[in-house]
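Here it is, the structure, as structure tokens.
For this view, one protein chain was removed and the others were kept in their places.
For chain A:
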Amino acid sequence: MSVMTSFKKILSGIVALGFVLSMEALAKPTAANTLSISAAFEFTSLDPSKNGYIYSRMQVLETLLDVDANGVLIPAIATQWRVSEDAKTWTFQLRDGVRFHDGSLLDAAAVVNSLEIAQKKHGALRNAPIMTIRALDRHSIAITLSRPYTLLGAVLANYANSILSPAAYGKDGEVLALSGTGPYQLYQFSPPHKLVVEKFDVYWGKLASIPYASYLTGHRSESRVLQARTGQADIVFGLDPASLMSLKHLPRLTLYSNAIPRTIVLKMNSGHRFLNDVRARQALSLAINREGIAKGILRTPGSETAQIMPSSMANWHLEGVTAQTEASAGTPGSVLAALGWSKNAEGILERNGERFELTLITYADRPELTAVATAIQAQWQAVGVSTKVEVTNSSAIPMGHQDGSLEVALMARNYGFIADPLGVMLSDFGSNGGGDWGAMNWNNPDISALLSALERISDPYQYRVIAQRSAQLIYDERPVIPVTSYVQQTSVNKRVQGFRFDPFERSFYLNELEFVKP
């Protein structure tokens, strides 16, 4: 009898275990229920101020306001917002019934808590002229400013200012869990390479249809291309343009080319004795064969540009500027000769016994920069400017700016980092002769005045007029020399439908994607 009982016990145990295991298998990410994404960037921390861009793209985190493809603010966690008469108080009405991934309900106190923590960390909110952030009632908050600041909405839409559950923070504001409000919640966090998110069933907006999504860092663009080819990754971002031809023939893939507000620019030390005359900077700009770089190196013909902003940033893009505008200034040789430079026996320009030698630094995070840098080196060599290219870390640029050692730097600047380009313009050109990633020793009082005026102006027409004047000033004086704008190449497997690209790279819009039914 006892043998029988224990046998039954074991049997029921096995059945129960089998049931649990099969339930487990159902609730696990598999190739069939997981959308896999491959992109170049690593993540190391849960903190939105550090790697928030990954979590906002994977739709785990959300901000008070969102922006559409044109950079116009749209509701997100806040449904409405109002700016007071004196433009110094912004009030936000919060959405009702928003739940965090830990199950708690979002309220004004949680929003205030997140923003106050973000204010203490590195990011745009820290530099905003904010006096207080306070809850008005359970569903509205007010932010008071010391001066009018039109940028506030766009700054609040930055990933670093995502709203997390109060329980997600430790006592010093460190982020312990990623309890956001997005349509996906964190399922697996294996830094620096792999992130899996799971559909959040009580999301306030459009519910996701795909149960899981995974993000895998693929450092080498070659291996990302192979992942797209084999179908191992459904969506691959940042494809190497050289591989596009071979991918175009694959019937399973759809390719997207999207312009983004990121531009390859040369940061010039305008205080350098060779570069302090605007004509020297113009000559160096003239000597660059942008078309050749766009076509031959980046394989995105048409991406060459002499302006920092793409045409999508209409307020800042100058319509009248073409390749001819610049060429009217003369040839690089004639402009430099007018400055007293003449070629020596080696073909290098000399003035008062000094050779025209520059050091150009760039960084390896974006492999195309190194190739573009060496192309510019050769093109400048042709007009007699000897350039030494140093490939280093991205931090060498702000460091070289601060200690004054930087001469020229080639960089990929993201003007859409804050959805309103004024944010980046202010930090790059706003004060003290420039900024870490912008102008250097370029003391133009007009630009500072114009940009700080824009912080206060809310009238769209007036705004555009001043923005255009600022853009024209930067174009004329060349404190930075634009080379090409960026085109993001993406492949999407045909098993996925509903893909759209966010030019501000804030979201992958995962909740709009569906698997095509076989």
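Annotations
Quick note on the criterion: a residue touches a chain if its C-beta (ideal position, glycine included) is under 8 Å from a C-beta of that chain, and two chains touch if they have at least 3 such contacts; residues count from 1.
Simple rule for what comes next: contacts and distances are computed from a predicted model.
Choosing from "SAM-dependent methyltransferase", "ABC transporter permease", "Predicted lipoprotein" or "Polymer-forming cytoskeletal protein", the protein name stored in UniProt for the chain missing from the display reads "ABC transporter permease".
Contact with the chain not shown here comes from a single listed residue; of A:399, A:453, A:473 or A:496, that residue is A:399. Remark: the omitted chain is touched by one listed residue; of A:134, A:194 or A:388 this is A:194.
Residue A:437 is the one among A:437, A:475 or A:508 that touches the chain missing from this view. Per the touch definition above, the residue from A:79, A:132, A:146 or A:223 contacting the chain not shown is A:223. Chain A meets the missing chain through residues 41-42, 44-45, 47, 49-51, 53, 121-123, 126-127, 160, 174, 190-194, 216-220, 223, 226-227, 229-230, 232, 363, 365-366, 392-396, 398-399, 401-402, 412, 414, 417, 427, 435-437.
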